[in-house]
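Left out: one protein chain. Kept in place: all the others.
Each chain carries a letter (A, B and C) given by its place in the written order, and its residues are counted from 1.
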Amino acid sequence: MDVLGLSELLVRIILGTLGLATFGIIFGLFYIGIDRKLSAHMQGRIGPPFRQPFRDVAKLFTKENIIPDHAIPWIFNLSPLIGLIATISILLYLPLGGFPPLFASGGDLIVILYLLIIPSLALVIGGFSSGSPYAIIGAQREMATMIAYEFPLAVLIITVAWNLLQKGITNVFSFSTIAAAPVWNQVAGPLGFIGFAILLFVLLLVTPAELSKIPFDSPEAETELAGGLLVEYSGRNLAMYYLTDGVKTVVMASIIVALFFPYNLSPFIGLGSYTGIIIDVLFYLLKVFLVILFSVTLIRVSIARLKIDQIVYTYWIPLTLASLVGLILVMWDQNIVQWFS
Amino acid sequence: MIEYIPFIAVVTMIFIGLYAVLFRRNLIKIVIGISIIESGVNLFLITLGYREGGVAPIFTSLPPGTTYPAGMVLPVPQALTLTSIVIGVAVLALMLSLVMHIYRKYGTLDVRKIRRLKE
Amino acid sequence: MFSLESGSGFWNPILWIFIFFIAFLLFYGIRGFGKSAYKKDTDQTKAFLSGNEESSAEEMHVKASNLYWGFTTSMKTVYTELRKMHTGNASDYVLWFVIILAFLFLIIGVM
Partner (left out) sequence: MNIIDVLIEQSPALIIAIPLLGAFLMPLVSRINSTVRNIFGLLVLCLTGFFVGILASDVLANGPRLYIFGAKDLAVPMVRILFEVDSMSIFMALITMVLAFITLIYSWSFMKDHDGLDKYYTLVLLLITSTLGMELTGDIFNFFVFLEISCIASCALIAFWISEGEALEAAFKYIVVSAIGALFVLFAIGLLYAQYNALNIATLANVLKYTFLDKIILVLLLVVLGMKAGLVPMHMWLPDSYGRAPPSVTLIIMGATLASFYGVLRVIFTLYGNVLSTTMRFSIPLNVLVGWILITLAIISIIVGVAMALVQSDFMRLIGFSAVAEVGYMFLAIGAGIAALGTPYATTALQGGILHLLNDALDIGLLFLVAGAVYYITKKRSLDDISGLARNMKYTTVFFVIGLLAVVGMPPLNGFASKFLIYESVYQLNPILSIVAILCSILMLAVFVKVFYAVFMGPELPAFKNVTEAPRSMLLAMGVVAALMIFIGLFPNLVIDALVKPAADALLNHAQYIGTVVGGV
């Protein structure tokens, strides 16, 4: 690689990281604000203003950053930071706002699946390192939840890739490939369509657990564990976790959008250049909002918290079975159509 | 028929040995079982090299009139068997010394009671 | 050159390390704006126990065998079977070996 290409790459990395970090944080906090407002309205409350999450973060930065006696300081301080950074780095591999991913050839779905573990792992390790019994109970619950939802998630990702592979496409785990060949266009008959609909449903239910929202928030469980794994965190460390939560919301919603709704508006209404881009970005933000509305807000206002063994059961038995049914339907899809034609 | 008898013996010995290892409880008997399997395998190797009416495969002082090499038993299986016997002795000694020490520590030779390492 | 290609996807560790490093610098800087002081050796740094008295370290310790209760409980049947399988009996070790041997003889022999 020549010097020019290398320096261009460096600039892309630096500007991309900075730009997407800003994007992720601002819209993450913004969506959290919308979510809080909406759920308040659904429960007949007024709710905080949209900019409340920004104020929360700003206020946390001015608060004391307490390190408890039982904590191991270097792990306790490092884990919130690592979690946030790993979440930000996922944004660079995702297609956002109708644009292709910044580094499509740098990482694929499997990489993202693993990078998504890091923020949860950072929460777990931070919780363990704080030395409070509440946090330790919360952390091991988070770990059990992670094991639980990873099963249907893995089924889903492999199914999407496998289906593309059957159509003779290469680099099936890459997001640019998936964006170029949306899953709904790849089904041959109704079976495949039903299969992917089931998988979409499963993914929408995996999202609240990935984001530790009710009904899958037993690691944090304010009423029984007093905040669970975050109980000892305060000040800027807690702000880091808050930001991670926001960015992760955007990341999860963008993954769902990229996997299942990678369509843009501009080709349909025939708008070019800048107007088209603006329309696409707005449309993308709307899609993200709808995903958050259905998979976070509506679920969390309507269902009560599950116990930890119920969470594991929910994901490993009904949802995994559902996703396996989805996988089998997708596998049969092609054969059935061939039989009847 | 008679030439099959050694092979039948081999299979029988291996099964007797396996029976001892699987269903006997005394450690010494398990070791004996392994030893029987080993004898069975050694017998198998020797039988492979056997030729009817053959002499020992030693070039010097061959009996007059021996055809070479058809009149000799095969030397390679014998070499293998010797090696295997030597190894077998080492394994046997090691096993017996382990059994001895286990008896000192556990106070029993019952294989069902020597299972602190489980699950 | 640094990108690992499997034919189905890509993974470029060097690129990720770069991103990670830059993001680390950025957020370490941002974190530096936050307040770092707190009152050491006061009640503030005691573990929060909903007002209960703090016990000794041994009693506060959540033991490793007690972790993942939720997971092992919902997988109880599986674990009972697995525990039953690991008897620790030397004869059973050989028995499993013989079973697999017989099983594969059957499969490969028949085919």
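Observations on the model:
The working rule: contacts are C-beta pairs under 8 Å (C-beta built on N, C-alpha and C of every residue); 3 or more make two chains touch, one makes a residue touch a chain.
Small disclaimer: the values here were computed from a predicted structure and weren't measured.
Just so you know, the chain we are not showing touches A, B, C across the whole complex.
Although one chain is not displayed, its contacts with chain C can still be listed: residues 1-4, 6-9, 11, 13-14, 16-17, 57-58, 60-65, 67-68, 71-72, 75, 78-79, 82, 85-86, 88, 90, 92-94, 96-97, 99-101, 104-105, 107-111.
Chain B residues in contact with the hidden partner, per the touch definition given at the top, are 14, 18, 21, 27, 30, 34, 37-38, 41, 44-45, 48, 76-77, 80, 83-84, 87, 90-91, 94-95, 98-99, 101-102, 105-106, 114-117, 119. Touching residues on chain A toward the chain that is not drawn are 70, 72, 74-75, 108, 110-111, 113-115, 117-118, 121, 124-125, 128-129, 131, 136, 139-140, 143-144, 146-147, 150-151, 154-155, 158-159, 161-162, 165, 173, 327, 331.
Everything below uses one rule, namely that only the chains that are shown with their structure count from here on.
Interchain contacts link the chains end to end along an open line, per the touch definition above. Distances between chain centres, each the mean of the C-alpha atoms, put A farthest from chain B. Taking the mean of each chain's C-alpha atoms, the chain whose centre lies closest to the overall C-alpha mean is C. The centroid of the Cα atoms in chain B and the matching centroid in chain C are 46 Å apart. Note: centroid distance chain A to chain C, computed from Cα atoms, is 21 Å. Centre-to-centre separation of chain A and chain B, using mean CA positions: 63 Å.
Contact with two or more other chains is made by no residue of chain B. On the chain C side of its complex with chain A, the touching residues are 1, 3, 7-12, 15-16, 18-20, 22-24, 26-28, 31, 33-39, 44-50, 60, 62, 67-71, 73-75. By the touch criterion given at the top, residues 83, 86-91, 94-95, 98 of chain C touch chain B in their complex. Every residue of chain A that touches chain C in the complex is listed here, in rising order: 1, 10, 13-14, 16-18, 21, 60-70, 81, 84-86, 88-89, 92, 103, 105-111, 130-134, 136-137, 140-141, 143-144, 147-148, 161, 165, 170-174, 226, 231-232, 235-236, 239-240, 307-313, 316.
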